[in-house]
Structure formats: structure tokens, C-alpha cells
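Inspection log for the structure reproduced underneath, given as C-alpha cells.
On to subunit A.
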Amino acid sequence: MIEINNLVKRFGKLTVLDGINLSFLNGGIHTVLGPNGSGKTTLIKSILGIVVPNKGTIKINGKEVIGKWQYRDDISYMPQIAHFPQNLKVKELFKMIKDLRNTSINENELISLFQLESHLDKKLSNLSGGTSQKVNIVITFMFDAPLIILDEPTTGLDPVALISLKKIIKQKKDEGKTILISTHIMSLVEEISDEIVFLLDGKIYFQGTTDELKKQTEQDNLENAIANVLRESDD
Partner candidate 1 sequence: MIKQLFFTALLLFAFTELTAKQIKVCKSCGYTSIKEAIAAAENGDEIIVEAGIYQEYDLRIEKPIKLIGIDHPTIDAMEKGYIFEVLSDSVTISGFKLINVGKSYTSDYAAIHTYRIDNFVIENNIFINPFFAILIEKSHNGIISKNIIKGNAVHEHNSGNGIHLWHASKIEVNDNIIEQMRDGIYFEFAKHSSISGNKSRRNIRYGLHFMFSNDDRYENNMFENNGAGVAVMFSKRIYMRKNIFRLNWGTASYGLLLKEIYDADIIDNIFEQNTIGVNAEGSNRVVFENNNFKSNGWAIKFLGACYGNKLMRNNFMHNAFDISYNGRINGNIFDKNYWSEYTGYDLNKDNIGDIPYRPVKLFSYVVNRTPETIILLRSLFVDIINFSEKVSPVFTPDNLKDFNPLMKPVNDRN
Partner candidate 2 sequence: MIKILKYSFYDLMRSRWSYIYFLFYLALGFILLFLNQDVSKAVITLLNIIIVLTPLIGTLFGVMYFYNSKEFTELLLAQPIKRSNIFVGQYLGISLSLSLSLVVGLGIPFLAYGLFQSAEIFNFFSLLLIGAMLSFIFVALAFNLALYFDDKIKGFGLAIITWLFFAVIYDGLFLITMLMFDDYPLDKFALGATIFNPIDLSRILIILKLDISALLGYTGAVFQDFFGTSFGLFFSLVLLSLWIILPLLLIVVKSKRKDF
């Protein structure tokens, strides 16, 4: 379980997270939604410890995590843009990440799923954007971490890879992992989310299932429901 209490993060004068109180139960797919600049990525990065909050606490399974690093052993994170050391080869990168995490899960299944075999000996600087993203996915799912955090995972993926990604996400869910996704793609949200959190201007605007959101906004389509929320907030 992830418990976030009164989380505040400011960048200079800009308050990005404004006293967030939030909790995610273990298991299931939790999606963080919100317009650009609503604080999705900052929230995720706070949980990961990449961003250091100004105030508030974050507990994972009852343990405070801010300023710690060992807890990340239990997290797999997929950043929005994949950028790797330019002079390493793909297989060296895999080796390195495994080496850094001290775990050895066989990544071959993932590699074949995303058809990366032919790229293994290429330097990372020579990969296309889509291929880089596939490498990014492989790195994320190489480990058996109970918490998986994905920041805009669909960026730059071709349809085939997207299907594979969804398949893995579902598979992980079935294995009982907790999955946290931030995304813009409503179809994906509707398809896989168990719970959505809607962030607006650094505050939680809504937390619940997609059906609950639709019901609350009296819309039958998630996209419209969201648009409705945004319109209301403008008033």
C-alpha cells in the first residue's frame, strides 16, 4: 500500500503538488490522469525519490521512503523518455541494469516479445526512438518488483508493441503486482484501469473507478467525462 500525506512540492514560486493526500491499495492498475502540468510526473517522481518533496510523507507498505533508497529494490520504473549511455550496446545495458539491481531475471522472453534480438549488438546511440522505448520496456519488466511505475509508457510505440505492452501489464496485474501508470491515452485508461486518480493544479480532483467518474460527471464516455471535469474546473 502506498500512503501519501499532505505532499507539497514547489519549483521556485510554482506549486506543483499542493498538499496531496492519496493512498493506493496493493494490487491492481492505478492510473494517474491530468492535463499537462497537473503534477502527474512530479507525483510519480516523488514516490520514486527522484524529486525531493518540500513537505509531507510517503509511505510504502507502512515505511517512510523519502530520503531512502533501498525501497526502490521493490519498484520497477519506466521513464517517459528513454535515454541511455550512448556508447553502450543494448545487451551491455541489460547486463548493467541487472548488475546494478543485483537480480538476475531472464530477459530473453521480453527481448523476443519485442523483437529486439537483432538490435542487441547495436550501440544505443544508433537506435530509433521506438526501439529505444522497447529497450526501456524490457528494462522495466526484467525484474520481479511488486510495484511497477510507468510514466507515459505508450510514447513512440508501434501498434504491435503496444499490444505486447498491454499484455504484459495485464499479466503483471494477474501476478498480483501493483501498477501505477500516468498516461494521456484514454482508451488505454478505460481498457486497463482499475482505479483512476485525477490530478488538477496539484490537487486530487477525483479518485475512484472509471465508472464512478462517468457517473459523477453524468457522461457515458471517459473522454467526455474528463473534458467535463476540466470545463467545470474552469468555471
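On the choice of candidates, all candidates are chains of the complex that A comes from, given by their letters.
Quick note on the criterion: a contact is a pair of C-beta atoms (placed from the backbone, for glycine too) under 8 Å apart; a residue touches a chain by one contact, two chains touch by 3 or more; residues count from 1.
Here the structure is a predicted model, which is why all the values come from computation and not from measurement.
J.: Okay, in this complex, which of 1 or 2 is up against subunit A?
T.: Of the listed options 1 or 2, subunit A touches just 2.
J.: Any idea which subunit A residues touch candidate 2 in the complex?
T.: 11, 45, 48-52, 67, 69-73, 75, 77, 79, 81-88, 96-97, 99-101, 139, 149
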